[in-house]
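Note that one protein chain of the assembly has been removed; the remaining protein chains are unaltered in position.
Moving on to chain A:
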């Protein structure tokens, strides 16, 4: 069992262990998910053709792990995923990053990768929405768009020849993120899915699941259509924004943001893959049991979530059969 940093009582420990055993028995890859340390042999059927992936090496005819982690198998590829691995980007991934440096015609973002990602000024929409060539004045006004330490949502565009990453933020749904909190979890918990931007209508909250493990939970921001430029409205909107800066987020929305953030924290501590449905279920579980927002981080709620997940997966398994 994973070493959870939680003060568990004896009964809670037993319940949690039972829930994890149930989940393991339900998992389809029951024998293949072995945790290995360096120089452990990986259990593989040597007669099948298989590809040796990252974290493995051939030693005396046996497949041996070179990192501590979990064995993953995808089709014929066998590799070892390290426990504290950094994010492995793919083209088209949606990520959330933090601006580290404002350089010439580009911003450098930290995204939990081995190198900082680059967001070119030309890959970014201009505030007025017009498509035009970037002038020297635009370059001087870069800080007006993104400053250091700003949280930005973008998409992976391609890899440079030196291995670094290039991002783009062309659509209106990308851009600076304010009025919320950023959570950092392990990147392998966020699987690729159709939708990474979730607008939770009943709370009025934006939830962005960055594939690099950065999760943004914040107040919903209306994405304006850049083609419709209404002069009168835009000046009114800028005034309203300034006033909003002075006031704080209403208490109820803040409670929802905190509840969702805590749900993400609980799920990442337990090691479950994060997706919006699971987060919503966890939030509903906590509000139906009238658990205080802060108590969601206590050991009792962790055990409840684990048990609930084990039940849900066993039901899903039964339905399939």
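Operating definition for what follows: a contact is a pair of C-beta atoms (placed from the backbone, for glycine too) under 8 Å apart; a residue touches a chain by one contact, two chains touch by 3 or more; residues count from 1.
The definition used in the following text is that contacts and distances are computed from a predicted model.
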{"item": "The complex's invisible chain, by UniProt name, from \"Ribosomal RNA-processing protein 42\", \"2-oxoisovalerate dehydrogenase subunit beta, mitochondrial\", \"Nucleolar protein 8\" or \"Rab proteins geranylgeranyltransferase\"", "value": "\"Ribosomal RNA-processing protein 42\""}
{"item": "Residue of A:21, A:148 or A:311 in touch with the missing chain, whole complex considered", "value": "A:148"}
{"item": "Candidates A:21, A:139 or A:292 - the one touching the absent chain", "value": "A:292"}
{"item": "Hidden partner interface residues of chain A, rising order", "value": "5-7, 98, 100, 147-151, 176-182, 218, 245, 248-249, 251, 254-255, 258-259, 261-262, 265, 292-294, 296-299"}
